[in-house]
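Sharing a structure, written as structure tokens. Questions coming.
Apart from one protein chain that is not included, each protein chain of the complex appears where it belongs.
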Amino acid sequence: MELSIDQTRAMLVAMCDAIIENVDVLTKADQAIGDGDHGVGMRRGFKAAKEAIEAAEPGSVGELFKAGGSAVIATSGGASGIIFGLFLRAPAKQLSGQTLDAAGYASWLTAAATQIQARGNAKPGDKTMVDAIVPAAEAAQAAVGDGLLAVAEAGAAGAHRGKDATVEMIASFGKAKALGERAKGHPDPGALSTTILLDAARDYVKEQS
Amino acid sequence: MELSIDQTRAMLVAMCDAIIENVDVLTKADQAIGDGDHGVGMRRGFKAAKEAIEAAEPGSVGELFKAGGSAVIATSGGASGIIFGLFLRAPAKQLSGQTLDAAGYASWLTAAATQIQARGNAKPGDKTMVDAIVPAAEAAQAAVGDGLLAVAEAGAAGAHRGKDATVEMIASFGKAKALGERAKGHPDPGALSTTILLDAARDYVKEQS
Amino acid sequence: MAKVKKIINETENIVSEVLDGYVAASMGKLRRTADRVLVRSEIEPGKVGLVIGGGSGHEPVYTSYVGKGMADASVAGNIFAAPAPQFVTAAIKAVDQGKGVLLVYGNYAGDVLNFDMGAEDATDDTGVEVRTVLVADDCATPDLATRRGIGGGFYQVKIAGAACAEAQSLEEAEAAVNKCRQNLRTLGVAVAAGSLPETGEPTFTLGDDEIEIGLGAHGEVGVERAKLMPADVLTKKMIDHLVADLPYQAGDRVALLFNNLGATTQMELMIVARKAFELLGEMGIEVARCDIGAFFCSQEMAGFSISLLKLDDQLEHLLNAPCESITFSQG
Partner (left out) sequence: MAKVKKIINETENIVSEVLDGYVAASMGKLRRTADRVLVRSEIEPGKVGLVIGGGSGHEPVYTSYVGKGMADASVAGNIFAAPAPQFVTAAIKAVDQGKGVLLVYGNYAGDVLNFDMGAEDATDDTGVEVRTVLVADDCATPDLATRRGIGGGFYQVKIAGAACAEAQSLEEAEAAVNKCRQNLRTLGVAVAAGSLPETGEPTFTLGDDEIEIGLGAHGEVGVERAKLMPADVLTKKMIDHLVADLPYQAGDRVALLFNNLGATTQMELMIVARKAFELLGEMGIEVARCDIGAFFCSQEMAGFSISLLKLDDQLEHLLNAPCESITFSQG
């Protein structure tokens, strides 16, 4: 199974909608261990991404990812603007074809994990969204042989495992860092966003299957 | 009947004590139509006056009044520092003898009423302590023939009539002025202080009678 | 409501410690005398003296505006209370260089009584000539003679400082400052009360969604109590009231002052400034100078005032003349 350009567009729009709908969940998560603006910033970014994705006239699947990611970067602000902008924009060059298949989906998550770590300098264990995107990418790669739906499911499941693991971590990055031990007991807000995005993508792929 | 220098000292000290004890009453009165500092300012001034009066080695009754009045002026601050300093200091020159008699008591209040109006420019009806000191002085002068106690009683009663009359006035002076009609229903704080001072003086004279 | 927390030591030492703070921060340029007087360590011989002052709690006004090109001394009362006259007397004597001394302070009954008596005592003692120009810029109330002195006092002190530095005579300085007074109007708005440091109690009360236009610096009632409104609507109300009062007219050149009463953010002041410039521009009133900051506070009151000063060449020159003080300097 593969997604066409228009199906990919619909998948990306569903991901944007999921963020927009979950703004309060994200606000609460960031209030617990950060400064409370993650929800508002993500909504700002993914609203703009949705518009850009809907308006795009892409020559490849990757150009849709690029339009969305660039919009997040340009409008979201804060740490998460760059991080979640890269989450979408990272695979833009690789996905130069007209469809998104299992290998493409997995390469998206891998590119995101790589570029986000390269730019943000957070490593697994620092209690950031890196703890969700890295296991998501690994699980997705391992499932490539099983087709697109399996990859999407593995990605979402990997993100959830990573997000759950952040609950017991103390933060080494961002505004939760100064909390030290007090950050324990709460998941990282960005890891939570990662699960919301990959859940929405998986749900869309499932519908189309 | 006359008061000796030491009796006059005791009378003045009793007046200071009465202000110190009534600080909360005066605070509330000024909170209602002013800025709430009348009690604190009067206490500061009359505490200093009490010390000055107790420490004074006066050559005349008037020098006791002067010591007290100067202390109020030097420590009280605000409008009431000058006004109630003059209240004590005004008769200093006239009271050049060794005793305070009926005529002397009445001339004290008259000098106070005159000097306070001259310096402060408030007229009767402006809702200030002038509305209490003017009728107090007039009533005291009218009672001079009846002896010191009668003068002291007439002075206190005159001040009360004046203070009661301020309840229905709108203010033309000080911080209550801007209140306009809203100042109605509350007595003027300085008029209230005037009654407290003249009640204490009358009570002392009565005790000695 | 919980008491407002203040970083202080014993409340009875507040004024004294604040004055010591100014002396320390002046690094030798200021000294204290007569307990409540802050005075320049070196005053130019033969200059017209300038003494300012009033109740404490409004810092930086008036206490901190002492220095070259500003006042020669300031007199500090207790919090929100006029200073006693002997401090005024001491300040006048400390700055007198034989050319007389100008007094500039806010038009409040208590201040007038104490400054007048202090000035008379100084004149009785040394013969020094003293003149007074009250700050009475608050156009919230109609009667000119009894108007209160609020945020525009900063401009009046600045101009008085320059006038006394340059003037050949007390009369000349007085005339310049009087012209400033005539051309100066201020209107304030209170959004939330400050508190008395002695008690932590608020100085007045406003509803959760209320503001008061024209409320005085100590909580005296103003022009209109209103519901919280958009910044642009409020700014228009204030500018219209101010402009009509003098009135300021098309072709006038003005200085424009936005004064933070304490806890208002600069963000809010800039939003208001933006609209004020737009409105004055529409009226043909030219802004020649603009100042934004906390010049005349009322503890941590939230709110601000807008002042307009109509300029002529002399006032503009005096306003732009160099000066130094702990909280305001210009080159």
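For clarity, chains are labelled A, B and C in written order, and residue numbers in each chain start from 1.
One rule holds in what follows: a contact is a pair of C-beta atoms (placed from the backbone, for glycine too) under 8 Å apart; a residue touches a chain by one contact, two chains touch by 3 or more.
As the structure is a prediction and not an experimental result, all values here were calculated from the model.
Touched by the hidden chain within the whole complex are the displayed chains A, C.
Within the full complex, the residue among C:I8, C:L144 or C:A244 touching the omitted chain is C:I8. Note on the undisplayed chain: of the listed residues C:G53, C:G67, C:P197 or C:G222, the one touching it is C:P197. For the options C:E120, C:E166, C:D245 or C:E300, the residue in contact with the chain missing from this view is C:E300.
By the touch rule set out above, chain C reaches the unshown chain at residues 2-10, 14, 17-18, 20-22, 24-25, 27, 56-57, 59-60, 64, 189, 191-192, 194, 197, 208-209, 211, 228, 230-232, 234, 262-274, 277-278, 287, 290, 292-294, 297, 299-300, 302, 304, 322, 326-327, 329-331. In the full complex, chain A makes contact with the omitted chain through residues 35-37, 40-41, 44, 73-83, 119-120, 173-175, 177-180, 182.
Criterion: only the chains that are shown with their structure count from here on.
Taken as a graph of touching chains, this assembly has some other topology, since it is neither a line, a ring, a star nor fully connected. Between the CA-based centres of chain A and chain B the separation comes to 79 Å, rounded to the whole angstrom.
Chain centres here are Cα means. That of chain A falls 56 Å from that of chain C. Centroids of chain B and chain C (each the mean of its C-alpha atoms) stand 33 Å apart.
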